[in-house]
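A single protein chain has been removed from this complex, and every other one stays in its place.
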Amino acid sequence: MAIRDDFPILQRNINGHPLVYLDNAATTQKPSVVIEAMNEYYTMNNANVHRAVHTLAGEATNGYEACRTTLKSWFNADRCIMTGGTTEAINLAAHAWGHSQLKGRAIILTEMEHHSDIVPWQMLAESFGNELRYIPIKDDLTLDMEAYEASIEGAGLVCVVHTSNVLGVRNPIEKIIEIAHKNGAKVLIDAAQGAPHCKIDLNELGADMMALSAHKMCGPTGIGCLLVNEETFQEMKPFMGGGDMIETVTLQKSTYQTNEHRFEAGTPKIAEAIGWDAALGYLGNLNLEEQHHRLLNIARYVADELRSMNMTVYGRHDGDDSAVVSFLHPTLHSEDLAHLLDARGVAVRTGHHCAQPLLHRLGINGTVRASFYIYNTMEEAELFIQHTKDILERFA
Amino acid sequence: MAIRDDFPILQRNINGHPLVYLDNAATTQKPSVVIEAMNEYYTMNNANVHRAVHTLAGEATNGYEACRTTLKSWFNADRCIMTGGTTEAINLAAHAWGHSQLKGRAIILTEMEHHSDIVPWQMLAESFGNELRYIPIKDDLTLDMEAYEASIEGAGLVCVVHTSNVLGVRNPIEKIIEIAHKNGAKVLIDAAQGAPHCKIDLNELGADMMALSAHKMCGPTGIGCLLVNEETFQEMKPFMGGGDMIETVTLQKSTYQTNEHRFEAGTPKIAEAIGWDAALGYLGNLNLEEQHHRLLNIARYVADELRSMNMTVYGRHDGDDSAVVSFLHPTLHSEDLAHLLDARGVAVRTGHHCAQPLLHRLGINGTVRASFYIYNTMEEAELFIQHTKDILERFA
Amino acid sequence: MTYPKALIELIDDFQSIDDKMERLEYVFDLASEVNELPTSLWSEETRIHGCQSEAHVLLEIEDGKVSLKSGADSKLVQGLMGILTIAMDNLDTEEAKKITPDFAVDMGILNSLSPSRSNGFRNMFDKIMNELEEY
Partner (left out) sequence: MTYPKALIELIDDFQSIDDKMERLEYVFDLASEVNELPTSLWSEETRIHGCQSEAHVLLEIEDGKVSLKSGADSKLVQGLMGILTIAMDNLDTEEAKKITPDFAVDMGILNSLSPSRSNGFRNMFDKIMNELEEY
């Protein structure tokens, strides 16, 4: 398949077996165009950005800002603040927006959230005494929307994961936003898993903030962003201080930039932005919707096969869900299984997937998780299933 | 010269002229080994780190943690927390340490600080009412140590730039630390400019915290670190919340890791750490002290030549100072000069260099700054001087 | 739109210059084309934001025509103002409103300027256009 050829790492052998990389919800692999874009930056254009006079600095500035422009149009967002990743983006939202705007108001989270969308709000609540409310998960692994609606009063913010990194469940964010806005609460979407799998239109959705990471969508490590609409942007107060985010500094007082730079203190993630822009260019040339259906089919096949091996599978694999299959064997420890799979070249992740409250709700400590992305094939899925069968025969 | 061959970008022509890159205080260029290390990571080992079971994840974890190990031994530091750069490192210090440890105590800065070592403390002071005191600069461009000693009482922290990014002046940090510690204050060193030019031994110095950026020492963009001694580390409270920094998360409360991961929320800067480690390996093979003397000689030559062209040069170029030459022409605007130099391939920076209080003290708005690093040669310096002479003849 | 003749000539001239330094030299020379705004009239109202240098412009309408006075401490910036002066000064207000910054792209000056400078140029242009809209 053509896509695979674009990802050099897929040529690798692991323990004498071809790599079958099924850890995409943790991070995705990078196509050559992304690696080469960063290479080219470092070998041709590297310089510090902003207030640039010389040619290299101009090229670096244009490259860095081009990523912002692409992101804004990709997600149809008013503002795009570059961060180190989803986690930093949510922490930025909590500090820059939450500290000044959430006084005395409750924060609604879901039981399905990633730690990165829980801990920053717990920290905020600890400082300011906000009440934290959680939308519970029903037995069918969907959010209890009635409980949500019943809890909305007095809330200033609803934080919800677009797509669960453990279950692949895609949440009804449209409905969640509608209810929140009707009740005067803003909404932050954790799109770390959603953004790689489908195009999200922030302004159409009407979401107020959205956080994502480049490394989960073929981009480099070390960069992500917080997308915000204009109203929310204007409510945000500076968070980190330093170079590039100021307008003037005197010994006693500083004034700040008025655009996104206001929230990007210090030398920005230049090569990373250039790599991310290349990744978006790459993904933009694919038919993401077609890929989504193809991968979901693979996930359903895998889930069925695993169930037939007596595994418990956590997930629904509904039409909008992502291709993530979390599962457990009744006796073979998940880490042992993952180690044994690794001996056959298959990379899966185990553990709590940074979602302990969700696993607690499911009554377990961890799962084995196989997650699929654009370069994965049905043949790989079959190989994974075959290896798993062999391992169970030998070890379970 | 052999070193130049290691930096592919130096082959570049700018506007028809060979690139003479003299903007090293803003960011340095990257040797092939650094570019290739990141390449290799992305083409061979890319995976998310920590709680890793599969082979790639193990390799990525080892690569990431190896950078920390190298940094700790390079700077002889107890603890090394990875950040996005110097600016983020100082903001981390302000939040994680300052918020809980500086209540009611004054913070001492210097008039020579970079905005990144001013604004975070102004923000903290605004929240908690701390008094900010500045060590003034004397006419010989050194810190007024008597004024410092007179102001130390009641201070909880002294923040000082190791080497000024505008003047190249290396401050007497040993003495500053001695006085601070005698009076119960801790010391944070901004080593963004110092670290690239000389080996700094944190434990020998006795400094409590030190911030630096990879991109100013042949490493990639998007990564830096805060080095801290054990005592200070133990006083630090979690700053950003999210994945990887927690031990346990329940709906109402979380507990945190006890090692450096406690302060590294979210997927870390993996490729960046691997690139930085390669940069440190590269620099470790050079004789940095010899380079320092060579570059300082070049800077002195440049400063003398500029003075003979009627320029005002800001700097002393003492034995420990870095090879930075800030200057101004009496009539030709600094930005115009920089643009004209760029037309001849010479990259210099202009403006306030994120040190407005220092420039204000010098009674100016900006300078032209030529800053030299290991790959710069005397021939380049001569070319720069020659182009400058030509430009002045034609335009001034 | 069709450009004023002086502007067409200017675009031609710029396109014929290859060497960057010569192009900058040409911009330098155009600094004398501005109707000088004396520094005594420089104020917060006349300031162009986002320029590293001090740059000021005053727009007035006289007899339905644009009158542009400007000045900067950087000769390059003032040269850019000179270009804007050639492009817009003395034009009918309605004609002037039709101008887009495309001519600067056609001239190739935006490419030969650093992003901060071309930002500055855009801020200059936008400021003039915004004020023009108010008439």
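Per-chain residue numbering starts at 1, and chain names A, B and C are given in the order in which the chains are listed.
One rule holds for everything that comes next: contacts are C-beta pairs under 8 Å (C-beta built on N, C-alpha and C of every residue); 3 or more make two chains touch, one makes a residue touch a chain.
Just so we're clear, the structure is a prediction, and the values are computed from it rather than from any experiment.
Novice: What are the shown chains that the left-out chain touches?
Specialist: Result for the missing chain's touching partners among shown chains: A, B.
Novice: Looking at the full complex, which residue from A:4, A:181, A:333 or A:389 touches the chain that isn't shown here?
Specialist: Touching the chain that is not displayed is residue A:333.
Novice: From the listed residues A:343, A:364, A:378 or A:392, report the one that touches the chain absent from this view.
Specialist: Only one of A:343, A:364, A:378 or A:392 touches the chain omitted from view, namely A:343.
Novice: Touching the absent chain in the whole complex: find that residue among B:18, B:58 or B:154.
Specialist: With B:18, B:58 or B:154 as choices, the missing chain is touched by B:58.
Novice: For subunit B, which residues touch the unseen chain?
Specialist: So the residues of subunit B touching the unseen chain are 50-55, 57-58, 61-62, 65.
Novice: What does the interface between subunit A and the hidden chain look like in terms of residue numbers?
Specialist: 15-16, 332-333, 335-336, 339-340, 342-344, 350-351, 366, 394-395
The criterion applied here is as follows: only the chains that are shown with their structure count from here on.
Novice: Counting only C-alpha atoms to place each centre, which chain is farthest from subunit B?
Specialist: With centres defined by C-alpha atoms, farthest from subunit B sits C.
Novice: Counting only Cα atoms for the centres, state how far subunit A is from subunit C in Å.
Specialist: Whole-Å distance between the two chain centres: 45.
Novice: So how far apart, in whole Å, are subunit A and subunit B when each is placed at the average of its C-alpha atoms?
Specialist: Their C-alpha centroids are separated by 31 Å.
Novice: Residues touching two or more other chains, restricted to subunit A: which are they?
Specialist: 51, 53-55, 57
Novice: What positions in subunit C touch 2 or more of the other chains?
Specialist: In subunit C, residues 52, 114, 117 touch at least two other chains, as defined above.
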